[in-house]
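So that we are looking at the same thing, I have put the structure below in structure tokens.
Of the protein chains in this complex, all but one are displayed in their positions.
Now for subunit A:
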Amino acid sequence: MSTAIHSPRQGSISSPNSQTQDDQLPHLLSLKVMRLSRPQLTSTLPIYYESNTEKTSPLVDGLESLNISDLTASHPIDRNQCNEIQIRDFGLSQMLKLPSAFGNIYLGENFSTFISINNESPFAVQQVGVKIELQTSSQRFVLSDTTTTPLTALEPQKTYDTTVAHEIKELGVHILVCSVQYNAPDGKRRHFRKFYKFQVSNPLAVKTKLNNLIDGRVFLEAQLQNVSAGPMFLERMKFEPSEHFIFEDLNQVVTNNDSVFGDSFIHPQDIRQYLYMLSPKDDQNDRISRTTNALGKLDIVWRSYMGDLGRLQTSQLTRKAPMLEDLEVQPFLQEPVRVILEHPFKLGIRVKNHSTENMKLVLTAIKTKMGSVLLSGLSSVQLGDVPANQSAETQLEFFPLSSGLQRVGGLRVMDLLSGYTKDIDHVCDIFVLSHLNDDIESNI
């Protein structure tokens, strides 16, 4: 009898025979649990009727009086304001409904349970001690323990109630273990245990996509999907960069700073993509940030029905560390320039030596790889000695032969000391205007 199976409402229950010690006689006490997820407001589908003064109908009169005594109906707060709107057609009442089923439980949620021990016998029992534990695959937490301070006496038909809570931080099978000890009227010490098993799953699935930019910045796309059974309200979605980066949150509309998502409500199975631009914290000494795997973490806080709170922090989001090239070639402009068809323009080129050795560098142009933007002037430039972690700059003049969006490229940098060469097929893109009076400025 002590291994009775209870309603499936309470999650799947298993009571292995071997673990309850005294099975011979029925127990005088019973134990029941109820999960305390938030109560919900009852929703209704009110019947629509119009109560205008010209024609009265018995049906409408009857419906009116039903409405007054209906606890789940929406009633107007101030009867004087009824002419503008009849709030009875709003279907979310003020009646709270207790959770009537165990429901699903997710990582990051708060698991709260009501435990009730009832004396089913006609005799009083003494020294009632209760121990409530939560067993996960790796740990055992004690949620409540009154075995050292037991309840002196529990009268017939009286209950001993307690609530326990625990923040769920692990996935997989969890078992709520309830152990009860008491003194029977004949003085014998009796003991029984009940087990309630439940599964914890992930409420959110996070995927990342990365773009490692050539200048050491990382363009991060974090894809968040609600894989729980119910809708979630994202109270907080924050990216915390690792120590090597600072970041820019790209999820606001540029003009007015509203969120690009409109609101923070995410339906089951819906996906949101959050965009972040990470930059190396130390611009000058960025070797570590260019080669590190660790990008940062997402800190998420959400609420479900009636404010039920959950919080999760992802593990470190990583990337496959990009191979650090010894040479980096970047274009730069002192000020925005208007590039016009068949008019020469100047572009600055900065070459950085990321290696640990000195280099002696030469910058050349390879005509066959240059496309429609050709170099104007000497085809090779001596950049001279460039020590480790230093850069050299030069100005090159280019001549565009076609209008529209064009590629600047076809350069080669060579280290005279080691023979290392690097071809840069694509330095940057520029927009070539057809006429002097056209409007767009080139900006990098």
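Throughout what follows, a contact is a pair of C-beta atoms (placed from the backbone, for glycine too) under 8 Å apart; a residue touches a chain by one contact, two chains touch by 3 or more; residues count from 1.
The working rule: contacts and distances are computed from a predicted model.
S.K.: Which of "Cell division cycle 20.1, cofactor of APC complex", "Trafficking protein particle complex subunit 12", "V-type proton ATPase subunit F" or "Ribosome biogenesis regulatory protein" is the UniProt protein name of the chain not shown?
M.R.: The record for the missing subunit names the protein "Trafficking protein particle complex subunit 12".
S.K.: Among A:94, A:223, A:316 or A:418, single out the residue that touches the unshown chain.
M.R.: The one listed residue touching the chain not shown is A:94.
S.K.: Of A:191, A:272, A:287 or A:303, which residue touches the hidden chain?
M.R.: Here the residue in touch with the unshown chain is A:303.
S.K.: Among A:159, A:293, A:380 or A:395, which residue is in touch with the absent chain?
M.R.: Touching the chain that is not displayed is residue A:159.
S.K.: Would you write out the residues of subunit A that touch the absent chain, in ascending order?
M.R.: With respect to the unshown chain, the touching residues of subunit A are 7, 9, 30, 32-34, 36, 38-50, 57-59, 61-63, 65-66, 69-72, 74, 76-78, 80-81, 84-87, 89-100, 114, 116, 118, 120, 159, 161-163, 230-233, 235, 263-265, 267, 302-309.
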